[in-house]
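Only one protein chain is missing; all other protein chains are in place.
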Amino acid sequence: MVEIILFWLFSILGIAGAVGLIFNRNPIYAALSLIINFFSIAGLYLSLRAEFLAVIQILVYAGAIMVLFLFVIMLLNLQTEEKAEKFDAKRGIAFLFGLAFAAEMIYALRSFASEGQTPLAAQFDYGQVEPIGRSLMTSFLFPFEMISVVLLAALIGAIVVARKHTYT
Amino acid sequence: MPFLLYTGISAYVPLFLLIIAGIGLGFLLANLSVILGPSRPGIKKGLTYESGMDPVGTGHERFSVKFYLVAMLFILFDIEVVFMYPWAVQFRQLTQEFGMFPFWEMITFVLILFVGYIYMYKKGGLRWA
Partner (left out) sequence: MMDFFTPNVYSYLAVSALMFALGAVGVMTRRNGIVVFMCIELMLNAVNLALITFSRMHNDPAGSILVFFVMCVAAAEAVVGLSIVLAIFRNKLNIDINQVNIFKW
């Protein structure tokens, strides 16, 4: 019963956050809607018994990445996007595309809705910290080491691009 | 007596109740004065409080790019620590199986990022002035 309530609460909240993100013209409000969406996705992870990833979602996304986004919005001090004067054909096509995509996915995934496929009741062993740490250190060792190279590249690239330079 | 009486998502019901109570209390306290107190708005009262002076400029002040650099470094090293957490939890079992290999794995990970730290230090990324 609890799982049902939480699933519907968090999925509706998450989709509301996503709608708020794409329709708010003020970038700060859009960022705050996205934070609501991130928190509800963490709640959905919790209802899937992926507890560790729910915590990481809040730590990394809501705690770090969104802070960076809000910093940049305040750094640039942007005004709200002004409304498009006339109806733009490109925007209409974009909405049609999005609608078609959602309908197509929901149709294509319908086989998961059929009876006899109730895997969510099954046990899930990989939500806790210990099995994730174990897989990270054994089967996924090479991607783990490569992530540090990705972070190194991001660090160097961001420092070079973001700072002001005087050429000598 | 086990620490967690319930397993599964039911174990989180107290947490959700706490979140709901926190949000509710915040809303209640923020709006209680509006509901209960008298409301006599005026021009002087509506002004931004700036230590008795008339307010100067807009409320949106542009930040300096230094804050962005610090936030960016925070994120990258935050990710590094997030990776250390499952490693540290599982460290004892892994050393019993593989010896010191997991330790050197993490040392390699940290050393690769340390190269970036040295570059940033030399480039002056931590210098505030």
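Lettered A and B in written order, each chain numbered from 1.
As a working rule, a contact is a pair of C-beta atoms (placed from the backbone, for glycine too) under 8 Å apart; a residue touches a chain by one contact, two chains touch by 3 or more.
Predicted model only: the values in this text are computed from it and were never measured.
Residue-wise, the contact with the chain that is not shown comes from B:Y68, picked out of B:Y68, B:W87 or B:Y117.
Against the chain not displayed here, subunit B makes contact via residues 65, 68, 72, 75-76, 78-79, 82-83. Interface with the hidden chain, as seen from subunit A, comprises residues 3-4, 7-8, 11, 14-15, 18-19, 21-22, 27, 30-31, 34, 37-38, 41, 44-45, 47-50, 52-53, 56-57, 60-61, 64-65, 68-69, 72-73, 75-76, 78, 81, 90-91, 94-95, 97-99, 101-102, 105-106, 109-110, 112-113, 117-120, 122-127, 131-132, 135-136, 139-140, 143, 147, 150-151, 153-155, 157-158, 161-162, 164.
One rule holds for everything that comes next: only the chains that are shown with their structure count from here on.
A separation of 17 Å divides the Cα centre of subunit A from that of subunit B. Touching subunit B in their complex are the following residues of subunit A: 2-3, 6, 46-47, 49, 52, 56, 59-60, 63-65, 67-68, 71-72, 74-77, 129-130, 132-134, 136-137, 141, 144-145, 147-149, 151-152, 154-156, 158-160, 162-164. Residues 8-10, 12-13, 16, 60-65, 67-69, 71-76, 78-80, 82-83, 85-90, 93-94, 102, 105, 108-110, 112-113, 115-117, 119-120, 123, 125 of subunit B are the ones touching subunit A in the complex.
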